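The structure appears right after this line, and notes come after that.
Left out: one protein chain. Kept in place: all the others.
Here is chain A:
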Amino acid sequence: MVAALHALSAWAIPMFIVLIPLVAAFRKVPVYETFVDGAKDGFQTAIGIIPHLVGMMTAISMFRASGAMDMLIGWVAPFFSALGIPAEVLPLGLLRPITGAGSLAFATDLIKTYGPDSLIGRIASVVQGSTDTTLYVVTVYFGAVGIRNARYALKVGLFSDAVGFFAAVFACWLLFLIEPSFRIPRPSCANPAMGV
């Protein structure tokens, strides 16, 4: 399974990059023009995140610099380290269902502080990337049609977030701590096609 997950990581992007334009061209789509047309949205999206991320990064950086973060982590660390979970990622797990921008900022902060290839940096990436912001989704989707009684929807969402958090920790443990004995040659290091 570890090898399969590695292969997936290495091949997913190259496959997308080759297959989508090929299939499209086969179907007589003007691939380049379409690409440029869609790419415009990417710029808007990236710029649109700035206010959210600046607001949240400021608050999280201050929180870390003040020493409050270390205290908070210090309280929960003994319990979580017994489970093999770095306590540093716990606030991310709590923020994730509540605020998308906040958890993105927190994940960024963890990646910045501990390095992207550290266990903490990787868990942060996976936790952030593997679920959506439950409260936001409930508000937007039910709000749009005027549902006031969400019944069990919120519980299901939060439950799956909790499961997702532990699954993310497990997946990273599996790959990045057991990895050395399993390391397989990669077809493309760091994906040159994405223009590192």
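Just so it is clear, a contact is a pair of C-beta atoms (placed from the backbone, for glycine too) under 8 Å apart; a residue touches a chain by one contact, two chains touch by 3 or more; residues count from 1.
The rule is short, and it goes like this: contacts and distances are computed from a predicted model.
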Among "Nodulation protein E", "Nucleoside recognition protein", "Cytochrome ubiquinol oxidase subunit I" or "Iron ABC transporter permease", UniProt-listed name of the chain not shown: "Nucleoside recognition protein"
From A:87, A:105 or A:120, residue that would touch the chain that is not displayed: A:105
Footprint left on chain A by the chain that the document does not show: 4-10, 12-13, 16-17, 20-21, 23-24, 27, 29, 31, 34-43, 45-47, 49-50, 53-68, 71, 95, 97-99, 102, 104-105, 107-109, 111-112, 115-117, 121-122, 125-135, 137-138, 140-142, 144-153, 155-157, 159-161, 163-164, 167-168, 170-172, 174-175, 186, 189-191, 194-196
